[in-house]
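Of the protein chains in this complex, all but one are displayed in their positions.
Here is chain A:
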């Protein structure tokens, strides 16, 4: 491979792309298995991604048979019965172990009445700052501000990635025995908390290398959020009442089941206001401590959310709190392409929660568990592969040619137009929340046109180039999303078809999709299991 002057070139065993919970757990776990590891993050490993500015409840369940069975059953139906017990068991087991490991590393869990640590949730800034420390201690090389733009592969499979450092402008390539994609989900640049680095890059890079996706119809999570703000923390809205401007109540509106009522009102141009007036007095100080960042925007605007109604909107979080992602081919999070692994929101979460994640806990559990599975899988793969003698003839896999600074063909304004065009198809509630075949077909046609526009354009190794590439990833993600959503002619999990209300037992399968220019979709049976009680 020709190496540019002034480029950074590294060789390693395992390359992890993305440094959120999934990527950091993958890096630490691979390193613990003896692999040399490089981790590249688009932002900064420790502050970037959906968890870091936020915080997550975690699916932490003691290894007690009854408790675990209850935990598994709690969301099974909501998710449209697409989860698998085998995977739920493994994730519950690994999450339990990893949370205990976090305590060992020094995460400051609160104490319960008996003085034991209470390990049910993680504060994002604290958790991710600790993970960075642990990753560094494990000897992992971290590349911050280093988005991967494309994978490198040969006939044996994936063997690295290439990108650019957005602060120095220096392109980088990392040749690796195995690559873990942990780039998070796709929230379509909607400015949901921490999510603007999550543009579906991993899906596109994986698909370009030949990987498949699963559950992309479960990609339309919308979060309640004050209209003026980015803080899409939703748990506390279980204490909210919803009102119109004139103070009359919005019938049926709610946080969990009544989001569609809020959406319908917003669509009709009727502003909805929330106020957390159902919160009992004695809980208020506890709520304030529990999620400091929930209150931050209110405090700074002089709003008391317990008494003052504030306008709300529903902000798209796409697959971040959806469940679709890269299809996994085995228990160690291998994808359908040799040498390529996926974890966290980048991988499908249907295996543990089907087509719906609801409020917290499952996502965080999935990120840390699948991250460590993938780290193990990648390290084992590299061992089997044997020593790298540098003789692999790796090719760049990007659909769009990625070129040196000054040689590209995309103006920044053009990339911004693409982003806007994708958002126009995916954000509106009457397109993506209340889905119909007719409207989705129109969107898909326009998105296909948009892809054709973008696929030939040369992308530069620059900050603006990265944005153009993000736009392409968003377009690709939206196309897989609507392709799958059109194929599922029923309502299941978070996928709601206005023209096909209700679940159809004949469609109790997962939908696998893929392709770049020509997209395809096919059903895959959910593994039949004996459920032991």
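Following the convention adopted for this analysis, contacts are C-beta pairs under 8 Å (C-beta built on N, C-alpha and C of every residue); 3 or more make two chains touch, one makes a residue touch a chain; residues count from 1.
By definition in this document, contacts and distances are computed from a predicted model.
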item: Name under which UniProt lists the unshown chain, selected from "NAD-dependent dihydropyrimidine dehydrogenase PreA subunit", "FeS assembly protein SufB", "ABC transporter ATP-binding protein" or "Sarcosine oxidase subunit delta"; value: "NAD-dependent dihydropyrimidine dehydrogenase PreA subunit"
item: Selected from A:196, A:241 or A:265 as touching the chain missing from the view; value: A:196
item: Candidate in contact with the missing chain, chosen from A:23, A:49 or A:305; value: A:49
item: Identified contact with the non-displayed chain, of A:73, A:267 or A:296; value: A:296
item: On chain A, residues whose C-beta touches the chain left out of the figure; value: 42-44, 46-49, 52-53, 57, 107-113, 118, 120-123, 125-126, 144-145, 166-167, 191, 193-197, 228-231, 235-236, 283, 285-287, 289-290, 292-293, 296-301, 463
